[in-house]
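Quick notes on the structure that follows.
Every protein chain but one is kept in place in this view of the complex.
Moving on to subunit A:
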Amino acid sequence: MANTLRLYLTCIRNTLEAAMCLQNFPCQEVERHNKPEVELKTSPELLLNPVLICRNEAEKCLIETSINSLRISLKVKQADELENILTKKFLRFLSMRAEAFQVLRRKPVQGYDISFLITNYHCEEMQKQKLIDFIVQFMEDIDKEISELKMSVNTRGRLVATEFLKQFV
């Protein structure tokens, strides 16, 4: 299981290294405007082919690149209903605080759980390798955090159930 995760993350890392070649490019349609082309998608010549990396049916990563911006959308695995609500809560919590992360998108792309938008300005302010490390580390941390949350909720439930049944004994 860990092997497939390693391969999946390595594939994403290599793709990001290749895709994160961004440069400043002013908007072709409106003068004095500078917009991330991957969001607008008005000029096909500025867009590269999107890459979809699937670990399995439940987990996938979509990387869309343009000349001045890059969008990464992640779908996190959700084994049961409890993981489903925990993932939704946690990722929504992070998305609402997107300004703290700078590269996080407030609303995920449809069909995915969370999205990042990296522009050429981010690449100028931060190191490219560090950004890629952050994205990959984020994916690992999310999985770990959801698993820990689920375990904590079940453990709490067990303790509370024990306390309730003690009253009858």
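Methods note: a contact is a pair of C-beta atoms (placed from the backbone, for glycine too) under 8 Å apart; a residue touches a chain by one contact, two chains touch by 3 or more; residues count from 1.
Criterion: contacts and distances are computed from a predicted model.
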{"item": "Name under which UniProt lists the unshown chain, selected from \"E3 ubiquitin ligase complex SCF subunit\", \"Arp2/3 complex 34 kDa subunit\", \"Translation machinery-associated protein 20\" or \"Large ribosomal subunit protein bL19m\"", "value": "\"Arp2/3 complex 34 kDa subunit\""}
{"item": "Residue among A:47, A:94 or A:109 touching the omitted chain", "value": "A:94"}
{"item": "Sites on subunit A contacted by the missing partner chain, in the whole complex", "value": "81-82, 84-86, 89-90, 93-94, 97, 100-103, 125-127, 130-131, 133-134, 137-138, 141, 145, 149, 152-154, 156-158, 160-162, 164-169"}
